[in-house]
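Note that this complex is displayed minus one protein chain, with the remaining chains in position.
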Amino acid sequence: MVEIVVSYHSGSGHTRRLVEVFSDALGELGASVHLANVENFKDADWAAMKRADAHVFAAPTYMGSVSAPYKAFMDASSDIWGSADGWQGKIAAGMTVATYPSGDKLNSLMQMAVFAAQHGMIWVGLDDIGAPVSPEQVGINEDGFCLGMGACSVRDKAQMIRASDVTTARRFALRIYEATARWTQGA
Amino acid sequence: MVEIVVSYHSGSGHTRRLVEVFSDALGELGASVHLANVENFKDADWAAMKRADAHVFAAPTYMGSVSAPYKAFMDASSDIWGSADGWQGKIAAGMTVATYPSGDKLNSLMQMAVFAAQHGMIWVGLDDIGAPVSPEQVGINEDGFCLGMGACSVRDKAQMIRASDVTTARRFALRIYEATARWTQGA
Amino acid sequence: MVEIVVSYHSGSGHTRRLVEVFSDALGELGASVHLANVENFKDADWAAMKRADAHVFAAPTYMGSVSAPYKAFMDASSDIWGSADGWQGKIAAGMTVATYPSGDKLNSLMQMAVFAAQHGMIWVGLDDIGAPVSPEQVGINEDGFCLGMGACSVRDKAQMIRASDVTTARRFALRIYEATARWTQGA
Partner (left out) sequence: MVEIVVSYHSGSGHTRRLVEVFSDALGELGASVHLANVENFKDADWAAMKRADAHVFAAPTYMGSVSAPYKAFMDASSDIWGSADGWQGKIAAGMTVATYPSGDKLNSLMQMAVFAAQHGMIWVGLDDIGAPVSPEQVGINEDGFCLGMGACSVRDKAQMIRASDVTTARRFALRIYEATARWTQGA
């Protein structure tokens, strides 16, 4: 069984919703999923991150990059950087939410990919081609992200993110699950 | 009178259309505009770039960054880099086109901004806030770009880019015109 | 007289040292300089940022991007984003410090440039060519940064940064001073 930690910050609930959709899908696939809210990080969260096969980073994009509470978690990880408790050789992936379709979210995904590389992790992107290039895939990765997932917040509090983001997040969960299983199997 | 060069590559006409809209607006504002197609670059184009107050870089995003023909022009500029014919202290801005709203276009804009910085230029971004943050600005910078302009290609050959991109490009022209006039005036 | 605010975070004193060298040089040039420590931000700092002609962003690179305390300041600026108290049309520049010559510092400078673009600011890079390309300029911008300044921390607490970083910072101060004066003059 693969173990995956999703560490996240959510300012007003949109990223939390994305994380729930994503982790529910991971659970349905058979993964052991651990959600870690960076605003309330506990020793058990660090322990889970040490043990896990894969980490998924999730945060809103604020002013063009990952939100400060999430960055505080990233900075705190320098304590285990390069140590026996470090994350070398684990799978990593990223997700971010903003108001606009582009919204400088690629910058946050790059920031997460560089962070993962500093930890010696293996980066897995989205790999999902939506319409119009794949005309039958309307509502899948509609803004054309590749390095990770970029969702849009919506004002409807029952939805929080677009329906297309829900679909894409579930497919991204399958992608991360399969990559993690393969990587773990190959060890 | 401010002089502005728009250097561009257009593979199938979308970037060419964006450039025309943008340069027409610049001309209406009173700028002297010089269009330079990088696939047919002449000595007169280099001379115009040396003389101009501002350069606008325009290219499609192919496979996540600026198209190869445009990159060939960027590489060719190393001949005048740091020389008396160089572009130090000129205004610079960037525009790119891709199929998807995000489409890794931010990566191309970053690439252009780093390029401009290598030449010692002054970078001017888009600065236009569309809906939903500015609810009355529906159809303006709808994908939320900041570092420059990101447009979407459309399949209708009469349009080539979205109506919102036409509106945004005209407003971006005003932004660049005013910044160039101010910078020139201050010399 | 041009007014310049240098907002900074310094974890162990290296960035603070860089900021002092830089702001001393600005002062010698005749600028009015306001230093704002983001860990102790006051209303007077926000007021100075509203009033200033230019902002210089300075922070260490931690785990591949701008330190969390500095990011918290960036996020806090969303309160004045796009408002009458905003920074539209001001000059912006960036500086960062890390242990290694590259050290993913370019990622922090990109993050700062995207942030400045979100605020509608005008980005001014380093524009200083050191050895070996300019053989006589040994000890100037020795790592080849362009988008802003990247310094290296040293363990000697009396120095904090390399001698070459001190020299480069003073030249960068002149660059920012002149750009700000020109931009202000042109208004």
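Think of it as A, B and C in the order they're written, each chain with its own count starting at 1.
Throughout what follows, a residue touches a chain if its C-beta (ideal position, glycine included) is under 8 Å from a C-beta of that chain, and two chains touch if they have at least 3 such contacts.
Given the structure is predicted, the values throughout are model-derived calculations rather than measurements.
Although one chain is not drawn, the whole complex shows that of B:L35, B:V97 or B:M110 it is B:M110 that touches it.
Residues of chain B that touch the chain left out of view are 62-68, 71-72, 74-75, 77-78, 81, 104, 107, 110-111, 114-115, 117-118. Residues of chain C in contact with the chain left out of this view: 64, 98-107, 110, 130, 132-133, 142-147, 150, 155.
Chain A residues in contact with the hidden partner, per the touch definition given at the top, are 82, 88, 106, 110, 113-114, 116-118, 120-127, 129, 133-134, 146-148, 179, 181-187.
One rule holds in what follows: only the chains that are shown with their structure count from here on.
Note: centroid distance chain A to chain B, computed from Cα atoms, is 33 Å.
Averaged Cα coordinates give chain B a centre that lies 26 Å from the centre of chain C. In chain A, the residues that reach two or more other chains under the touch definition are 64, 104, 107, 110.
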